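What follows is a set of notes on a single structure, which appears directly below.
Removed: one protein chain of the complex. Kept in place: all other protein chains.
Entry: subunit A
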Amino acid sequence: MQVFFQTIIGGISLGAVYALVALGFSLVYRTMGLVNFAHGNVVTVGAYLASTFYLTTKLPFALAMLVAIAVTAAIGLVIERVLRPLENRDFDLMLIGTIGFGIVLDALVIMIWGATGRAVPSPVPAAPIELFGLRIRTYDLVVLAIAAVATVLLVLFLSRTKRGAAMQAVAMDHEAATAVGIHVGRSNAIAFMIGAGLAALAGGLVGPLLYVNPALGGALGIKGFAAAILGGFGSIPGAIVGGLAIGVLDSFAAGHFQGYSELVTFLVFTVIIMIRPTGVFGERTVNRA
């Protein structure tokens, strides 16, 4: 029982990071119906930026993170602007376009930071908390708190601000949104920007948990995507639940299947998609003739 709960706790902080990645995927998807295949690479860029500012320029961790978020948000804007001519026209081509951006970002990361990775020390060096015989790392709590705050801010933005409401409208029907005078392109750009910012947040937070290396984002991206699918693509609460679920699942799979944990995760994920493509919280859509 002790081991069981310890495994769950081990999975939850990574789960929160997956949830942030999933949120980025979902936000872009619900606004423009696109899965951003470069999302994982943006996570890598964010992780490297945050760790660079934190380690070499000795900025405080929070400030390093903000700088990383700002830079990746700009990258998000660039991606959206370049691919804008394809929006609502050819989704397969857009998907391939984002893969192209992923290839470019991957190359840039290796050019700038080299192919080897780096370890980031925890910014909160306090000793783990002991609770009912379970060990909880303080940094895990920080990750959970930041992820929760980010989610609340995002939900508030979408529901309480005019810009957020406009984005919801675009998500529902981009043609109708255009008709009432919403600038769809700008809405998509903001979605991309926030999505990339969330990716950097996830990357920055995961730095002290994992080893920062060029392959980091690929793994996180695919887990985050699995989380988004599991929760229902495009759904905000779904992304959170999915992220935590994948984190815990991952933690159990690593315990039980060792090296094969990735294989197991992807097979389970494929089966889930086949049984219920819309996820747990997703809505069924109808295709019209």
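Heads up, the rule we're going with is that a contact is a pair of C-beta atoms (placed from the backbone, for glycine too) under 8 Å apart; a residue touches a chain by one contact, two chains touch by 3 or more; residues count from 1.
Keep in mind that, in the parts below, contacts and distances are computed from a predicted model.
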Hidden chain of the complex, named as in its UniProt record, picked from "DNA/RNA endonuclease G", "dihydrouracil dehydrogenase (NAD(+))", "Metal-dependent hydrolase" or "Apulose-4-phosphate transketolase subunit B": "Metal-dependent hydrolase"
Sole residue of A:Leu63, A:Val82, A:Ala119 or A:Leu134 that reaches the chain not shown, by the stated touch rule: A:Val82
Sole residue of A:Ala62, A:Ala107, A:Leu156 or A:Met172 that reaches the chain not shown, by the stated touch rule: A:Ala107
Given A:Leu93, A:Val124 or A:Val152, the one touching the chain that is not displayed: A:Leu93
Touch residues of subunit A, complete complex, unshown partner: 34-35, 37, 82-83, 85-86, 90-97, 99-104, 106-108, 110-111, 218, 222, 225-226, 229, 259-260, 262-263, 266-267, 269-270, 273-274, 277, 286-287, 289
